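First, the structure itself, so that you have it in front of you.
All protein chains of the complex are present and in place, except for one that has been dropped.
Up next, chain A:
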Amino acid sequence: MKKRIISVMLIAAMTFSLFSACGKQENENASSSRETITVLNYGKYLDEDALRTFEEETGITVKYEEYESPEEMYTKYKSGSIDYDVICTSEYMIERLIQENEVNEINFSAFQNYDNVDPTIIDFCGSFDPEHKYTLPYFYGTVGILYNKTMVDESEVQSWDVLWDKKYKNEIIQENSVRDAFMPALSKLGYSINTTDPSELREALDLLIEQKPLVYAYMVDETGDEMIAGNAALAVLYSGEAAYAMDFNDDLAYSVPKEGSNIWIDAWFIPKSCTNQSGAQKFLDFLCRDDIAMLNFDYVYYTSPMLSVLQDQDEDVRNDEVINPSKETLERCEVYKALSEKDSTYYSNLWQELKSTQ
């Protein structure tokens, strides 16, 4: 009996301490009248020093959260459990959210540093934000082939065909996300990377099934590391990741095949759930500032749409085709368009069919 009383008391004490802890936290939040913004961004996509500087300069507390894939971001945002004030994600996902009327307009005239954004890239953003009123580009780049010069000749990687070359069996790393995996097959066939024509997609799927025995692995984040370790000869990946990998292994080089490819743009937007519009705008304006843009470029090492970054870069970085793709490379690239729910389901069904084929 005694034991039971003690256990009841213990449970009561534990429950009480739990609640009291919660209460305390709420009190703290209420008593401090500090402004806050909640930021949602890709993982490892912003230098934390920038956040600290922003907090010091403006007195606005930043709650910072990260995610891995745009689809995951969408699920997180749609669940509605947290009111995000500003989100960074890929262009096709922003387009979808704009269509769903989930995005607030940004008042760029209140910005001090908007002039710093490269007009060419703002033009590219027109494909998903025609009136340029919802989005601020953050980083962009291409998708191409990272190859190991000791195993593959430069002349071979000018075409996507090399990914179907039987002599590279077990040496190819494919992208482990639906659209990036279909993109090389569609480009090789000469179709638009935004096609929704079922028969064209079927054809691409057949090509990918034919390619599967040659594939070493389907990966996203680990591709760079595998290439650095020399575990594969060829990999489809983003230019930013390629630049990172090439820094560690001099045998690696990058090419955007002649058939064309994808230019991706990651951009910031202010979602409808925003509770602090002015704080969010201050944050975006802050990201366009010369020193902060440079800080983030050094940290992320993707192509920055900020003009000041191009100026402040070292000569060899500025002339590096991987970091700063040439105009003609960009000309043969296409931006992903958002897919309707029906088409996107069709894509993922084909994708699963590919994955389940033995």
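Going forward, a residue touches a chain if its C-beta (ideal position, glycine included) is under 8 Å from a C-beta of that chain, and two chains touch if they have at least 3 such contacts; residues count from 1.
We adopt the following convention: contacts and distances are computed from a predicted model.
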Message = Considering only the chain that is not displayed, what protein name does its UniProt record carry among "Ferrous iron transport protein B", "Thioredoxin reductase", "Cytochrome c-type biogenesis protein CcmE" or "ABC transporter permease"?
response = "ABC transporter permease"
Ask   = Out of A:84, A:111 or A:216, which touches the unshown chain?
value = A:216
Query = Which one, A:170, A:278, A:326 or A:340, makes contact with the chain that was left out?
reply = A:170
Request  = Tell me which residue among A:51, A:122, A:178 or A:330 touches the hidden chain in the full complex.
outcome  = A:178
Key: Contacts of chain A with the absent chain, listed as residue ranges   = 4, 7-8, 11, 15, 69, 71-72, 74-75, 170, 174, 176-178, 212, 215-219, 226, 229-232, 341, 344-345, 348-349, 351-353, 355-358
